[in-house]
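The complex is shown incomplete by one protein chain, all other protein chains being positioned as in the whole.
When the chains are written out, they are named A, B, C, D and E in that same order, and each has its own residue count from 1.
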Amino acid sequence: MKIRVVVPIITDRFNEEVHREAAGFAAPDAEIDVVSLKKGPASIESFYDEILAAPFITDEVIRAEGEKCDGVFITCFGDPGVESSREVVDIPVVGGFQPAALTASLLCDRWSVVTVLERLRPMVRHNARKLGLMENLASVRAVDIPVLSLEDSRLLKERLLEQAEKAIQEDGAEAIVLGCTGMLGLAQSLMKELADADLPVPVVDPTAAAIGYLQVLIRAGLAHSKLAYPSPPEKKRSF
Amino acid sequence: MKIRVVVPIITDRFNEEVHREAAGFAAPDAEIDVVSLKKGPASIESFYDEILAAPFITDEVIRAEGEKCDGVFITCFGDPGVESSREVVDIPVVGGFQPAALTASLLCDRWSVVTVLERLRPMVRHNARKLGLMENLASVRAVDIPVLSLEDSRLLKERLLEQAEKAIQEDGAEAIVLGCTGMLGLAQSLMKELADADLPVPVVDPTAAAIGYLQVLIRAGLAHSKLAYPSPPEKKRSF
Amino acid sequence: MKIRVVVPIITDRFNEEVHREAAGFAAPDAEIDVVSLKKGPASIESFYDEILAAPFITDEVIRAEGEKCDGVFITCFGDPGVESSREVVDIPVVGGFQPAALTASLLCDRWSVVTVLERLRPMVRHNARKLGLMENLASVRAVDIPVLSLEDSRLLKERLLEQAEKAIQEDGAEAIVLGCTGMLGLAQSLMKELADADLPVPVVDPTAAAIGYLQVLIRAGLAHSKLAYPSPPEKKRSF
Amino acid sequence: MKIRVVVPIITDRFNEEVHREAAGFAAPDAEIDVVSLKKGPASIESFYDEILAAPFITDEVIRAEGEKCDGVFITCFGDPGVESSREVVDIPVVGGFQPAALTASLLCDRWSVVTVLERLRPMVRHNARKLGLMENLASVRAVDIPVLSLEDSRLLKERLLEQAEKAIQEDGAEAIVLGCTGMLGLAQSLMKELADADLPVPVVDPTAAAIGYLQVLIRAGLAHSKLAYPSPPEKKRSF
Amino acid sequence: MKIRVVVPIITDRFNEEVHREAAGFAAPDAEIDVVSLKKGPASIESFYDEILAAPFITDEVIRAEGEKCDGVFITCFGDPGVESSREVVDIPVVGGFQPAALTASLLCDRWSVVTVLERLRPMVRHNARKLGLMENLASVRAVDIPVLSLEDSRLLKERLLEQAEKAIQEDGAEAIVLGCTGMLGLAQSLMKELADADLPVPVVDPTAAAIGYLQVLIRAGLAHSKLAYPSPPEKKRSF
Partner (left out) sequence: MKIRVVVPIITDRFNEEVHREAAGFAAPDAEIDVVSLKKGPASIESFYDEILAAPFITDEVIRAEGEKCDGVFITCFGDPGVESSREVVDIPVVGGFQPAALTASLLCDRWSVVTVLERLRPMVRHNARKLGLMENLASVRAVDIPVLSLEDSRLLKERLLEQAEKAIQEDGAEAIVLGCTGMLGLAQSLMKELADADLPVPVVDPTAAAIGYLQVLIRAGLAHSKLAYPSPPEKKRSF
């Protein structure tokens, strides 16, 4: 099976690392490739970034289906372009939020998101409300580091631990969801640090959940409901 | 005060009628003007149409603020581009769904939406979930007429009455919300027909609610929360 | 159009200030007048006060309709007598809570109420539950000043700012609703102080929302649902 | 222990039957007496009736406490005057709705109310929302017989059975709550008829639940929370 | 009437105290007896303990019905074996959670549970979700004392007061539910201490609520819905 990862920003400098991360969660028969956008924003940290990216993401998803991919992962926690993409293709399409939120709900029924910036709280909340899962969302916390500065991983790790501990101790979380797909390769170490602090909770990496979920769907012959996401009617559209 | 209506499609053939409708709900000191898009879809009936329209809508909202408008109404029941627009301007911005849903909730606590096509049910549901108002939504029904065919108003009126009656009698609705901003000038007559059928319920026209709500906000010196919709950070964006 | 404001207490000493406040939110063609009660409580701070006021409020609403008013605002955040009044007249009737709560929900989806006394928390919660909007209510906080002492505006302003900051920082509110219609003329200054403290959120004055909403309804030819609030059947009633 | 039943209407013609019904659910050491109102409505079928009755109900509850009653049942499914009464006394006070709704929730988690008139649906819904129990309410149905005509018990029984069957078969109810305290002495026979129709569900009589619940509270030394229902502050009140 | 209390653990050393407590909440005509298990766990503090106890609890409930008991109280806050027992008998069966949660909801609409161990929070949450009452649950707090050490009542009382105060002051509780049926005889003294600390809230003892509720049901001729809990079909079962 062939899974396409769409990095919804205009740089390919993360593609290799994204590939490595994604491939680590793939079965032997699952092939992963990674593309980024030609046009769109440098990173996604606002509804404005999302709408600038969405048309180009959707194009990439159409292209992926044309190139015989079996599923697509739009690697952003905001799920930009997921709904429009589901309308224009028949293969399963997931973003970063939904698979992670659902996976966390399998592991316990109160979990928190630790994301990059405070400003993303309404976006996460909207995604949780749309998914019908608000009852399980204990809190949304932020490390206060912009996406493009996540590479200073020492600061990031420090803040992740701090916010995850607060989520557990103050907000009642029993699992942590990393709230940005740019937080690569950190779930296992955070999980270990929390366990060492006597807070033995799972940490869900959205890439792991998304790549995993696509394999579930592909093996089961499933894709999104075409009653929920029917093909757009033909009409004039200029862009 | 000056209110700009953005018709989020690539034709100006409805602008005059939209203007007439909107102006009917404006106070003497409220000036309305109407623009449509240069690029985008011919009508909005899918998530795909929404994302193709959203960037151009957002541009128009920015232009409206630049031209000293006091508020903007994006006249579509899907609320396309509303969230991104709120991030890039300080004046209040509303779409068709939220003002109508909130107004209906003031008039009773169980209301139904009658929209154009069955396929829009998930979109309406998502908007209701995001707004935190699902408890009040009795049902979403459709007249099964595409947006661009709404002008055959006889068929439309017939089907609206039929679906509104079902919403009241079968789904327990106590008010009706017209679920497409293209259903112009029909609320009062539908309300009368329903009353004649011994179903005395209000019918909320989304244009009335939106134009009305903008005046509420402008007179009160209010706009959307800048904690919920902060300005997007500076970064490279190509489009 | 003619809007009647009913001050649901037995003093007319606030009428002038209420009139000034309300008129500030009215369109040029909207005429406001203000009446208070002959019988009832000196202020409304309990369910007990509400039921003592409700019959007299309802009488005033009937009188307002008889005097050709187009809408009535019962100026109390507890919404006393709103439901009974809606049954006995055909013109729109609103209290202080519903319009403010709905307006806040248009501006963001997590907001807090700052009211006068802790003891009103269950009352506010009941109103929010009845309106189907609990999901948006971040918290209810109080300044701990009785209604009739609100006139010491320095203390009030200080405590409002303090509680509003806590609501935003501790409870996750993205907008503030003033939880007493006696908190007149304070929304704009509180909004400014919060913005100065880097907490740029809207502050909803219930009078602004109510007067605004009535104009929305009147211009749209709407009133509460007569299926939800049918006329009371004829029967013997002594009082 | 001494339990006072307040029939919140201006006739004593039901008092004897109410007493017989209530006494049937009392333990040997529980003494019941019944009073009706001097002023108020002839029956309660609207919010308007409720507010006309509430002040006089509250007076009776104060009197009951003065006369050393240990608890009060306001025998109406709308729970009129319950909240105000709880503020002014320390003994437990219940209406018809809350005890019945809670009892039904102990017996299954989807139940329907069958009440007298369609018009009471919003009232029942408000009570269920305030109680936080909407998730368990399958539907509200009506026999379409006014309160004061309930005495034709043949028609009533026929319609009760019909609506209860529909509630079970169409709305998924697993228990029935009689939605009017005037439906006296019918629960057991309806339960039997339903069982005979292969629909073995409990039928909750609100009087049974209320009288029973008061005994629970009195034996346990419990009353409503004084943080939720604190005493009203002293102030001028004219009535 | 005859009520059987099943202590779902393999010791009878609490039976006498349980009997004394339960009998204190019984009417003169209600006879109480108490049995404990032959097999099962020494105490119930995990889902694992619950499933080990459930088959033996269910056996005891069958036996109770055979011995002409009119109702059964399984005295554990986790409600172990309640659902299976309801399927195999026709008499009413309650555990510790549901009666207490429903009783608290009659007294206010925000209450907290104070239980023995932090680890029971998911169990309480599951019970509240199943009952449809999550909206009323302000928080779950723990005294951090295992069930079998509850007998050091000084430490227990101290911690109960501390956690109850926090529940009221930090979580907004307006009533307290004791979250372990082993916390015998403490409700009244805790209630007094809280009142002395100016926190006048009811404290619900689950034994009081359960014994009380059974009397409500028995006097009203009610038991759990046989549509919700139908008899198990005949089949081979080995154990």
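Simple rule for what comes next: a residue touches a chain if its C-beta (ideal position, glycine included) is under 8 Å from a C-beta of that chain, and two chains touch if they have at least 3 such contacts.
No experiment lies behind these values; they were computed from the predicted model shown.
The chain not shown here makes contact, within the complete complex, with A, B, D, E. Check B:M1, B:I62, B:M134 or B:L155 against the missing chain and you find that the one touching it is B:M134.
Contact with the omitted chain, checked across E:S43, E:T75, E:N136 or E:T207, is made by E:S43.
When the missing chain is restored to the complex, the residue among E:A26, E:L52 or E:V201 that touches it is E:L52. Contact residues of chain B toward the unshown chain are 121-122, 125-126, 129, 134. Considering the complete assembly, chain D touches the hidden chain via residues 108-110, 135, 172, 174.
In the full complex, chain E makes contact with the omitted chain through residues 10, 39-43, 45-52, 54-55, 58, 81, 83-84, 86-88, 119, 122, 126, 129-130, 132, 146, 148, 228-230, 232-233, 235-239.
Going forward, only the chains that are shown with their structure count from here on.
Remark: the per-chain Cα centre closest to the mean position of all protein Cα atoms belongs to C.
Centre to centre, using the average C-alpha position, chain C and chain E are separated by 42 Å.
For chain D, the set of residues touching two or more other chains reads 122, 126, 129-130, 132, 228-229.
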